[in-house]
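What follows is one structure encoded as structure tokens, with my remarks underneath.
A single protein chain has been omitted; all remaining protein chains appear in their positions.
After this line comes chain A, so read on.
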Amino acid sequence: MDYATLEPSLYTVKAVFILDNDGNRLLSKYYDPELYPSMKEQKNFERNVFNKTHKADNEIAFLEGMTVVYKSSIDLFFYVVGSPQENELMLVAVLSCLFESLSQILRKNVERRCLLDNMEGVFLIVDEIIDGGVILESDPQQVLQKVNYRVDENPLSEQSVAQKHTVGVLSYLTCLVQSKTYLSCCYWRRFGQGETKAEQTELYYRTSN
């Protein structure tokens, strides 16, 4: 904890990771080889952090001797980890840059499915924000310009899926009911905000019939 031992250094970020609703890893990068060198330790750490943070959106926590800043969006959790001596606001700057940049390429639709569909964009953005623990860029506009990534209008993963299934209205509806997460994110976008869920469902039935 002794501040005097903090060597001035550009190595600010110890780790960054994105987890889903169940605490599964979608992406994670550890920049300090001494911090959790093995995959098992990393996943334990992520699990512990997830358990302690997913219930309340508190932005910041101190866990296993590390400062962790975090942010959640629908079914995603974003974490940036730094040493306990690190300036917390620097870590927050990294986290918000990551979130803003992703929000832009995902068209404000920061949820698991969209993120996974654009995984290459996510990898590239993380690579432009942090290089080996050093903050490379903290301005989302600059990051987007450097990545120059366009959302694939018709991702391969879905093409192959679409070929396999006959898409009927009925199955579509059943699926809608099953997939609650989907309800909460896609509906809002399509029908605009303001209506209650019941109104949305009604509206949807009308439009689809």
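By definition in this document, contacts are C-beta pairs under 8 Å (C-beta built on N, C-alpha and C of every residue); 3 or more make two chains touch, one makes a residue touch a chain; residues count from 1.
As a convention for this text, contacts and distances are computed from a predicted model.
A single chain of the complex does not appear, and UniProt lists its protein name as "Coatomer subunit gamma", one of "Coatomer subunit gamma", "UPK3A protein", "Beta-hexosaminidase subunit beta" or "Ciliary neurotrophic factor".
The residue touching the chain not shown here, chosen from A:L76, A:A93 or A:V110, is A:A93. Residues of chain A in contact with the chain left out of this view: 1-4, 6-10, 25, 27-29, 39, 42-43, 52, 56, 58-66, 69, 84, 87-93, 107, 109, 112-114, 116-117, 119-121, 123-124, 127-128, 131-132, 134-138, 142, 146-158, 161-162, 165, 167, 169, 171-172, 174-176, 178-179, 182, 186, 189-191, 207-208.
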